[in-house]
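All protein chains but one are shown in place.
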Amino acid sequence: MAGSSFGTILRLTTWGESHGPAIGAVLDGFPAGMPLTEDDIQIYLDRRRPGQSAVTTSRRESDRVEILSGVFEGRTTGTPISLLIRNTSQRSSDYGDLADCFRPGHADYGFQVKYGLRDYRGGGRSSGRETAGRVAAGAIAAKLLSIMGITVTAYVSAIGPVAVPDSVRGMSTAQILDARDTQTCMPDADSDREARAWLASLREEMDSAGGTVECRIEGLPAGIGDTVFEKLDARLAAALMSIGAVKAVEIGDGTAVSAARGSDNNDAFIPGPDGEGSVAKRTNHSGGILGGMSDGSPVLLRAHFKPTPSIAREQETVDTDGNVRRLAIRGRHDPVIVPRAAVVVETMCALTVLDAMLLNLSARAENVIGFYRK
Amino acid sequence: MAGSSFGTILRLTTWGESHGPAIGAVLDGFPAGMPLTEDDIQIYLDRRRPGQSAVTTSRRESDRVEILSGVFEGRTTGTPISLLIRNTSQRSSDYGDLADCFRPGHADYGFQVKYGLRDYRGGGRSSGRETAGRVAAGAIAAKLLSIMGITVTAYVSAIGPVAVPDSVRGMSTAQILDARDTQTCMPDADSDREARAWLASLREEMDSAGGTVECRIEGLPAGIGDTVFEKLDARLAAALMSIGAVKAVEIGDGTAVSAARGSDNNDAFIPGPDGEGSVAKRTNHSGGILGGMSDGSPVLLRAHFKPTPSIAREQETVDTDGNVRRLAIRGRHDPVIVPRAAVVVETMCALTVLDAMLLNLSARAENVIGFYRK
Amino acid sequence: MAGSSFGTILRLTTWGESHGPAIGAVLDGFPAGMPLTEDDIQIYLDRRRPGQSAVTTSRRESDRVEILSGVFEGRTTGTPISLLIRNTSQRSSDYGDLADCFRPGHADYGFQVKYGLRDYRGGGRSSGRETAGRVAAGAIAAKLLSIMGITVTAYVSAIGPVAVPDSVRGMSTAQILDARDTQTCMPDADSDREARAWLASLREEMDSAGGTVECRIEGLPAGIGDTVFEKLDARLAAALMSIGAVKAVEIGDGTAVSAARGSDNNDAFIPGPDGEGSVAKRTNHSGGILGGMSDGSPVLLRAHFKPTPSIAREQETVDTDGNVRRLAIRGRHDPVIVPRAAVVVETMCALTVLDAMLLNLSARAENVIGFYRK
Partner (left out) sequence: MAGSSFGTILRLTTWGESHGPAIGAVLDGFPAGMPLTEDDIQIYLDRRRPGQSAVTTSRRESDRVEILSGVFEGRTTGTPISLLIRNTSQRSSDYGDLADCFRPGHADYGFQVKYGLRDYRGGGRSSGRETAGRVAAGAIAAKLLSIMGITVTAYVSAIGPVAVPDSVRGMSTAQILDARDTQTCMPDADSDREARAWLASLREEMDSAGGTVECRIEGLPAGIGDTVFEKLDARLAAALMSIGAVKAVEIGDGTAVSAARGSDNNDAFIPGPDGEGSVAKRTNHSGGILGGMSDGSPVLLRAHFKPTPSIAREQETVDTDGNVRRLAIRGRHDPVIVPRAAVVVETMCALTVLDAMLLNLSARAENVIGFYRK
C-alpha cells in the first residue's frame, strides 16, 4: 500500500531509508511562480539536523538539499519539486546485532510480520530520518504561507517533568521566535536550563525522555478546512500522528474539554477589529477550529512525543525466532526527540494548511465563475 | 472539495443534513459474500438513536435504515452498499431565529465564510446527525471484523468531572459489554449514577458537559497499518478527530508519554502464548501500535469530546451583519454527547481497521503470487 | 475496491443495481451558491430515459430524480448532493433462467469469478441503468459550465454502417441542438431515417447494432488539465471508457494521426480574435488538447460503442458449472445503445471538465495569494 504520500492538491511523497544512499521527497501540485532557492529549504533542514548539541544524537549529517526539478530560473514551475538529501554518516556496523532482534518501542516487529523482511539498519524506513523529506517539502509550503501573512510556529513546551510556564502561551510569535533558539527549543531560559539538567541525569542513567511540542498558526482566514472527514483538525491530527513518536494530539483546550462546561468552553463571537461585519472571538478554547473549519483565531495544537525508544540501558526482548534476548542499544541516539521535532511539526502543519487553502479555492460557485471570467 | 469520503479500499461516503428529507451513506469496496441484513445495522443505529433517556436529546427519530443496493439474496455483492435513513422529526421552526446568527461553539461562522450561505436548520451538514451514516456503514465493517475474531469496544470513561475507576481498564471486553448498558454508557454503576446526578444539575443551570470515550480493539494481528503517512494511528486519529466535538485523541499512554522515561515507556517483547516464534509484549504503553503498525496487543484509544455547544443559557454572539446579539438556544439538545458518541467511535475505528487490513493483503509479493496461483 | 467514485475535487459516487429498489448518486465537492432544481436534472435524465421510441428498450421507467441533500432554498450548499431515482419497472422474472448462465458480451463471467456471486437480474451493477446516476450528477456540472459559457454537446455520428455526413462537423452547436432531436439522436434527417430502417431490419433478425457518439466542448479556456497522468485527455478517455459498451476513444483526429505527417497534423498558432496577445489555431487536428491541456480550440471526442450484447437470437454459452448452454435473451433491450448514450457521454465530459477547472484554480501562486488577499 502506498503510504508515503500526503495531501490532496498539494501532495508530498517521501522516500528513503536511514542507511540507504539518500533520502528525499517529491512535492507535487505546488503553485507556479513562487521564488524558491535551496537556501529557503536549508534553513528548515538545519533546524532538524542531527549533531547540533548535547541534547541531540552525535550522528553528523550535513543534510544538504538538492532541488532536482520543478524550479526554473529561480521560480517554481507548477511541476513536481524533487528534493534529494544524501546520507553521509551511515554507520551500519552499529546495527549488525539488531538484524534478528526486535527493539522495544520500535517498528521492527510490525515490519517483520507485515513484510517478512526489513532493512534493520537504523530502523530503515521507520527512522526519524524520514522526516527530513517532510521538512524540506514543508519549508516550501511555509514560504508561500508566509507570503500570505500566515505563520506557523512550533516550540517545545515540555521535556519529561519540565514544562514551560503558562506565560509562554501569552507571548507573541515574535517573542517566541526570539526565545526559542535554545538547545531544547524551549522558549524560556529557565525551562531550557532545567530540562538540560534533567537530560544530563537521564543520560547517566542510560535512559531517555519524552516531550511536548506546541504549535500555533496565525493569520489563517476563517473557513479553511472541509466538512465531515476532511476537517482541518482531522487532517492536522493525521499529519502530526504520522510523525513517528507522537502518541496524542490536542487542538485548543484539548483533553481538558471533557471536564469543561459548555458555558465555559464556548467562545463568544464579538464584532471584529476589521470594521463592518468582521467577526472575532472573545476567547479561543476552540483552538481556532470549529466544525472542522478555521474560525479566524490562531490555530493551537499540541503533540505529545514518547521517549526515544533507543536506550543504552539493557532491555528485555525476543529475536525473530522467538528467543529471549537482552539488548543494550548502542548507536547514536537523541536522548529526547522534541528539540529536533518542533520543525517537523511546523512543516507538517504548513503542508496541511496550504493544501486545505488550495482546496478552499473552489468552495463558492461565484468565485469559480469569477476566476474564469477574467 | 469532496470531504465526505473516508478510506482507501473500503470507502465510505456520507451525505445529508439534519433537517433535510433524509441522510445516508454509501459504503463502497466492501468484500463480497458476507451475510448482511438491515438488522445487523439497526442494532448499531439504535445505540446512537436520539430520544432514549434523560441524558439525550428529546428529538425522536426511529432511524430505520433501508439497504438500497449492494446486497443480493442476503449477502454483500462487492458493489456499493447504499444506506438510507429518513428524517422524520424535523422541527425546523426551532431554528428560524438562528438563520442570521452564529451560534458559539458551532460551525456556523466557518460555513458562512466558506460557502457564502448555509443550511442553518439544526446545523445542516455539521449536525451530529451526520454520524448516523457512519454508524450504519461502520456496523457492516464491524460485522466482518467480528467474523475474524476482532472486536471493537467503546465506552464512556468520563463525563465532566466524573471518571470511571482505573479498574475498568482491567475488565475483560465481555465484562465491559455487560456493564456498559447504562444511560451514560459508562461501564460502572457508581460512575453512571454520579454522572447522571451531575448532568441533572447542569440541566438546571441550562448548561452542558464534555466527556471522554475509550475504545479498545482486540484480536487485531500485528503488522496492520502502513508506514509513514498511512500509519494506523494517524488514520485512527483522523477518524476520531473527524467526529464533530472531538478535540483530542490519545493512543495508549497518550499525553502521559511526554513525562515518561524510555525505560518505562518501552514495552518489552516476550515469547508469546501461541508457541514457537510467537511474540507478545509484557506491557502495553504503546496502545497496540508501534511505528504506525499494530503490534499484536490490544489497540487502546481515547477521544475527548467538548461540551455540547447548544445550551439554553443566554450567550453573547454576533449576526451575519456583525451586530451583537444575545442568544438562548432552544431546540432539543443532548446535555452531553458521549453516551451516543461511543458507538460512533466504535464504528469509525471498525472502518479504519478493516480498510487497513484490506490494504495489508498486498504487503508481501509471496502472498500476491500465492493468491493468483490457486 | 471502491470503484464507484470519479473525480478529485468534484467527486461523483454512484450506487445501485438494475433491479434493486433504487439507483442513485452522491456528488460531493460541488461549489456552493448555484441555483439548482430537480427540473435542471430531469431534463437530462429524460434524454436517457428508456421506452421513448422504437429504437430504445420497451422498459418504462419514469426516472424521476429526488434531491435528498446539498441544496437549500434552491441553491447548492457545498455539501454532498444526494440524488435518488426509484426503480419502478423491474421485471426480474425475465432473468430467472440467467441466474446460472454467462451471457456473451456481458460482465456476468467476470463478476462471478471476481466476487463468487452476482445479482444476475438485468446485469445488476453492470447494467447500463447505472449511468442514470452519472447523468443526474453530470447535469449539475453541465449547468455550472453553461453559466461560464462552456457547452458540452454530444450526438450520434454513426449507427452500424450508417454515418452522418462530414458536413455535421461544420455545423454550429446551435444547429446541432436543433437537428439532434431525432429518434436516433443523429443531427441529420437522412442518416436518422436510414439508421432507423437498418435497426428495423436488425430487429427482425433478432440482432443489435453498435454506434458512435461524438462530443464537442466549446468555450473551454486554454490551460485546463494537468500534466503527466492527469492530462485532460487521459481523464476524458477514462471517463468515456468507463461507460459500459465503449471500446475505443478518440481525441481530435484520433486514429487517423498514426498515418499523418507532422507538417499536416500540427496546428499552426495564429493571433486570436480577442486582441493583443490572444492566440488561436488555424486548424484543430489536436481536438483542442495539446500536452494534456486544453488549447483554446473546441475539444473534440469520439466514443465507439459495441452492439448491445443482449440479443434475442440464440447464442452459445456455458453455465456456472461449465456446461454448454443455448441462450436466447428475452428481456427488454435496446437494439442500439447510442441514442440514449449521447447524454451519458455529455455528462461524463461535463464532470471531467469541471473537475479539471476546479483543480486549475491553484495552478499559479499569484492567484492563490490574490484570492486570500481580498
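Letters A, B and C mark the chains as written, and numbering starts fresh at 1 in each.
Quick note on the criterion: contacts are C-beta pairs under 8 Å (C-beta built on N, C-alpha and C of every residue); 3 or more make two chains touch, one makes a residue touch a chain.
All values derive from a computational prediction rather than experimental measurement.
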Which candidate, C:F30, C:Y44, C:F72 or C:Y115, sits in contact with the chain we can't see?
C:Y115
In the full complex, which residues of subunit A touch the absent chain?
1-5, 7-11, 13-17, 20-24, 26, 28-29, 32-33, 66, 68-70, 72-73, 75, 77-82, 84, 114-119, 124-125
Those residues of subunit B that touch the unshown chain are 8-9, 29, 31-34, 76, 78-79, 144, 147-148, 221, 227, 357-359, 361-369, 371-373
Footprint left on subunit C by the chain that the document does not show:
1-6, 8, 14, 102, 104-111, 113-116, 123, 125-126, 130, 158-161, 202, 205, 207-212, 221-231, 233-242, 244, 246-272, 276-279, 282, 285-287, 290-296, 304-311, 313, 315-318, 320-324, 359-360, 362-364, 366
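Quick note on the criterion: only the chains that are shown with their structure count from here on.
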Most remote chain, CA-based centroid, reference being subunit A
C
Nearest whole angstrom, what separates the Cα centre of subunit A from the Cα centre of subunit B?
26
Using the average of all C-alpha atoms in each chain as its centre, how far is it in Å between subunit B and subunit C?
38
Multi-chain contacts in subunit B, i.e. residues touching at least two other chains, fall at 1-5, 8, 14, 114-116, 125
